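Excluded from the complex is one protein chain; the other protein chains are retained at their positions.
We call the chains A, B and C, going by the order they appear; numbering starts again at 1 in every chain.
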Amino acid sequence: MELIYEKSVRGRRGVAPPACDVPRAADLPGNILREEKAELPEVSELDLVRHFTNLSRRNFSVDTNFYPLGSCTMKYNAKVLENCAPLFAPYHPMTALLPGGGPLAQGSLAMLHGLSGALAEITGMDEVTCQPLAGAHGEMTGIMLIAAYHRAKGNKKKYVVVPDSSHGTNPASAAMVGYEIVTVPTAPYGDMDLDAFRAAMTDEVAAVMMTCPNTLGLFNPHIREIADIAHAHDALMYYDGANLNAILGKVRPGDVGFDVIHVNLHKTFGTPHGGGGPGSGPVGVKRELVPFLPMPRVVKEADGSFAVETDNPLSIGRTANFFGNFGVMVRAFAYITMLGREGLIQVSEQAVLNANYVMSRLKPYYDLPYDTTCMHECVFSAGKQLRHGVHAIDIAKFLIDRGYHPPTVYFPLIVKEAIMIEPTETESKETLDAFIDVMIEVAKTAESDPEALHQAPLTMPISRLDETKAAREQNVCLG
Amino acid sequence: MELIYEKSVRGRRGVAPPACDVPRAADLPGNILREEKAELPEVSELDLVRHFTNLSRRNFSVDTNFYPLGSCTMKYNAKVLENCAPLFAPYHPMTALLPGGGPLAQGSLAMLHGLSGALAEITGMDEVTCQPLAGAHGEMTGIMLIAAYHRAKGNKKKYVVVPDSSHGTNPASAAMVGYEIVTVPTAPYGDMDLDAFRAAMTDEVAAVMMTCPNTLGLFNPHIREIADIAHAHDALMYYDGANLNAILGKVRPGDVGFDVIHVNLHKTFGTPHGGGGPGSGPVGVKRELVPFLPMPRVVKEADGSFAVETDNPLSIGRTANFFGNFGVMVRAFAYITMLGREGLIQVSEQAVLNANYVMSRLKPYYDLPYDTTCMHECVFSAGKQLRHGVHAIDIAKFLIDRGYHPPTVYFPLIVKEAIMIEPTETESKETLDAFIDVMIEVAKTAESDPEALHQAPLTMPISRLDETKAAREQNVCLG
Amino acid sequence: MSTATYCPNSPEEIREMLAAIGVGSVGELFSPIPEALRAQSFELPPGMSEFELFQRMKGLAEQNAAGVTNFIGGGFYDHHIPAVVDHLAGRSEFYTAYTPYQPECSQGTLQALYEYQTAICRLTGMEVSNASLYDGGTALAEGAMMALRVTGRNRLVVDSGVNPFYRQIIATYLANLGVEIVDLPLHNGVTNRPALASVLDDRTAAVIVQNPNFFGSLDDLTDLADEAHAKGALLVASVYPVSLGLVASPASMGVDVVTGDGQSLGNPLSFGGPSFGFIATSKKYIRNLPGRIIGETVDREGTRGFVLTLQAREQHIKRHKATSNICSNQSLCALRGLIYLASLGKEGFAELARLNYDKAEYAKGLLGAIKGVRVVNHAPTFNEFALELPKAADQVVASLLQKGLAAGVPLGAYYPGMERSLVVTVTEKRTKGEIDLLAAKLEEALWS
Partner (left out) sequence: MSTATYCPNSPEEIREMLAAIGVGSVGELFSPIPEALRAQSFELPPGMSEFELFQRMKGLAEQNAAGVTNFIGGGFYDHHIPAVVDHLAGRSEFYTAYTPYQPECSQGTLQALYEYQTAICRLTGMEVSNASLYDGGTALAEGAMMALRVTGRNRLVVDSGVNPFYRQIIATYLANLGVEIVDLPLHNGVTNRPALASVLDDRTAAVIVQNPNFFGSLDDLTDLADEAHAKGALLVASVYPVSLGLVASPASMGVDVVTGDGQSLGNPLSFGGPSFGFIATSKKYIRNLPGRIIGETVDREGTRGFVLTLQAREQHIKRHKATSNICSNQSLCALRGLIYLASLGKEGFAELARLNYDKAEYAKGLLGAIKGVRVVNHAPTFNEFALELPKAADQVVASLLQKGLAAGVPLGAYYPGMERSLVVTVTEKRTKGEIDLLAAKLEEALWS
């Protein structure tokens, strides 16, 4: 399909700006005046609409396809949530920061306070900041809070411990805060190797970052023990909430020894993924870390009204422009409000049920490196298929031809040829059965006709792309 | 694709109704109580969203494809207009009819009055009612007004005269009001045969219905003469406004002898066609017919406020529930307001330019039964191609494979193998050129490989359908 | 300037196009129009930008009173519309397409409308439905004309419980066809059996009723159907679709032609439109149905597909012999109706109807207990009921309107002699709190 720039016609106009109702001002001095207009597209509104409408039709999405992308929790996002966010669209965040502005922003502040409160209860933490803009941003904010905690205590810390099953953002976030990474291997049973962990722990360890259930979809029963070991070294426990969808109402990280947590509102709390974002990564902490939370902070006054606290000597400062990805939070708050206590518990139960159903039905056809009851997702390996020269990626591409978005196949790194399936609770048995049938068909085709899988996909506007060429030529902008 | 009913699962729930906050009432008596619940779909919100989102992807539409469907004026509908209609969504029409309700509905009444006024000026009529719900409904309303006029004058009228090029709704509407139809043939030059017309005119003719430019896209220069002849018999002139897009600001039917007109807001005034509707067909009349307009009628008071007149002894009565397709009118009023005087004139000029451009570029390849400057649309014939056994319909199906919605090919009936092309003013030269290239390709393929055209379309979810089977089996509802 | 967006061609391109056509100016293209016929006036204000336009339209809408609590119906009902309805009907492939003349590239619309027809059949219990008519009133008029065609008779008996607007529409539609219309007075707020027996004869094409009627009264139409059939006439009934979640289907009562307004099925009040009219009947009358009908068939490979069918009934083929003049219908509104019904589903729709019933019953009890207030209906009601007040209803309604309560529709204007009565409507959107407030304010308006 042509690029929008290739559809441009000199002089063609799009949406007209309002007419000018004031006198034209004197021009800017030449040295700061732009010489040539930016070569933006020159298209009519119709050209624009056709271009982007047809572009959209070249995507798979939750609303059009089953999308079991492991670790990403691609659940269906209720449309009413999309209607709630715009209710807050007109409000300027600065209003709340103006002298006397608080009273004019009570609705927004109440929402922020309500969401923080709900997340604190859900995660078992004492306070939650909604400022972080995504999961990784939450991780970084959380590690900064941990660093501030250690600084305040005069602790000399150097390392952050992560299991090798952890998501790439965990070590990356810790590194951005200046820590060195110690990686602990995974034991044959799928959890972090406890002995290796013990060995790794020293008084120089600032924090242990864990995902629980981990990225293999397994819940680690030794969490409390691990936390005790960490705490014995005054290392804090960080919980990566990306997999919280498995344990709502079942386990609260704050109850089992975690000190800091981030949650991905765009995963667990039903906000759309936007083709890569925006997300939102609120961070919850235990009492000892509250003083270090970033500013601004929404507080409830004695009279029940809400106010904004803008500075606090111990605060790590600020991690984003304003209050965070507010529009995403509105959806999440509405989601929690709509589902309520029972609804959220049901979410985890059904998510776990769906994942185990897929796991047990596909077990006969695919290697299951860690064969035990899983939580919200299950991780197979294409090892069996590899013997016929079929890689996980080939299976993925064939699924595309069948109208399914492939599971996660590049991750977790510790499982070779991983096929990480997360159905989520919003999918029905019929959808899962149809998907399972195709997965079985693929397994058989891998034996009978591996070449067919290497050719896939054949039904998309393009076939497999030359990624090396892309990396070599680095054509990232139309000349 | 499965039907939504085929995706149903017993007991599955969709959107939940609100909780009941009042005591449960005593049941209805058994004889009027429904015994079995209606077998509506039982699907989750996700199932529902996937079903209809994927269904929508099986349509061609203006937003995704060039759609030169002659006589239907498939122009692009500006998105801002879609945002204007919902501004009025919450208002109940009864409010304005309640005692003391008028003041609570001033916005809606002002919109109705403003639209009527604008349409009166655009068409050169004295007053306009917005009640009719589509073009054909406007025609029927208009003919009813004419009947009322004759009744009031004691005229004995029996016939309505229509040219054979007229749209099917014209005779159908006149017949619904009890008139017999007299059809006048088209002369070789494409306009109604004047002598035949003179011969058809008697004092028993109630009205002459004309489309101008007519459905061949030709403007009849003898309109005034025709009107004079009609008026001499006290027959009124009815103007079918479906082709008004050709003459905005150029000709006003009211200026050239027409007494009654309907306009299709969904054609000329940029409101979407909704897959078949809703449309809106306001009717304008000359002073003599104003007393017969349907009720309710919006009037402007001396103080500038708006009120609703609900009865008038001479009124034909009521042709629709309330004030008409209000939401459609809001879009049309916004469209007129946004384009303004110059913009509307430009609309017709560009529509006519686009049509003539297509006509002159395709003339070498297709028969042009009436070879003269056209207005907003041009009508070719596949006569040439028929010699190779290729029908207009085959050409249409091939266009589908190329991503174009076909022109109108079943109409006008007086042109055999008609190909009626109306590009509209919102299409660019690039789009027209690409379409013209394909039309030329088709013409050549018709000679080189007619069979290829008989096979088309091959790229759609289905190939050509068995229409006889449909008519024979009359399966219009899932058993 | 603002129009630049909508007429895309640049001056250069326009020159190229004129050259290709072989004329010197756009003006020349209008040469077929004699000077004498040119517009004598075209006084419209200049255009404006999208931003200015939206501000203007917003300002206009804000001239309507906001926050009025609706207890009014009269054919249009204030129901909650699930968010999915706007999102899905808002898919531009649906709303910027037109009549699916070319089935291969219109299966989206065609299948959806086939599903719609099925939904209407299942709600009403009838065998066939068309793909929508304009609105409830015109649908009933079309139903009446259908009965004239089917029976070849020209006399109609119209029950006074039918929405007065609908009766006006029928009268207007038939005014020029020499059809005799007999108005049937009510008895105890429902169809007057003895009176019907006396007017029904073998020249009568149809008996036309509404259920629930304008007062909200529900009636068992079975005996009316028998009466009509005994005289070779049809029973044509207009129904309120939401009631069909709780009330016996028209088919089960022997109705021959069922019509109604689909606004309450997922279409906003929007000051009266657009909504859609539905019409359903028995298979034997299908060739007499007005409007478009979608049928199932197969393509060349035997794959199921959907097409416009039985078009020989329609104006574009039959011209003046067509069953109706209707061309554009209200497809998008019908699609909204289908999505609405599917979103609530079998169970949810029944629950919703029950909720409307329960809330209205609660309101009826509360309001009927106010000193001097009498419930007019003798029959059970669905989500509307009529009250007789000790004062002129106009005056009471006007005063409550000032307090932001649209308490009901006064009947005086439509039923001479009922100046002290009004019809009160209660939907699932009205909370107990709002109903209690109405009761309090009504009592206040009457007695203080």
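The rule we apply is simple: a residue touches a chain if its C-beta (ideal position, glycine included) is under 8 Å from a C-beta of that chain, and two chains touch if they have at least 3 such contacts.
Keep in mind it's a predicted model, so treat the numbers as computed, not measured.
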Neighbouring displayed chains - absent chain, whole complex: A, B, C
Residue of A:Phe197, A:Tyr239, A:Phe323 or A:Phe435 in touch with the missing chain, whole complex considered: A:Phe323
Which residue of A:Lys300, A:Arg361 or A:His388 touches the chain not shown here: A:Arg361
Sites on subunit B contacted by the missing partner chain, in the whole complex: 9-19, 43-47, 49, 53, 78-80, 82-83
Subunit C, residues in touch with the chain not shown (by the definition above): 50-51, 54, 80, 82-83, 87, 90, 92, 428-429
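The rule we apply is simple: only the chains that are shown with their structure count from here on.
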Distance between chain centroids, defined by C-alpha means - subunit B, subunit C (Å): 19
Sequence positions of subunit A contacting 2 or more other chains: 9, 12, 44-47, 49, 53, 78-79
Multi-chain contact residues (two or more partners), subunit C: 2, 5-6, 8, 13, 48-50, 82, 84, 87, 92-93
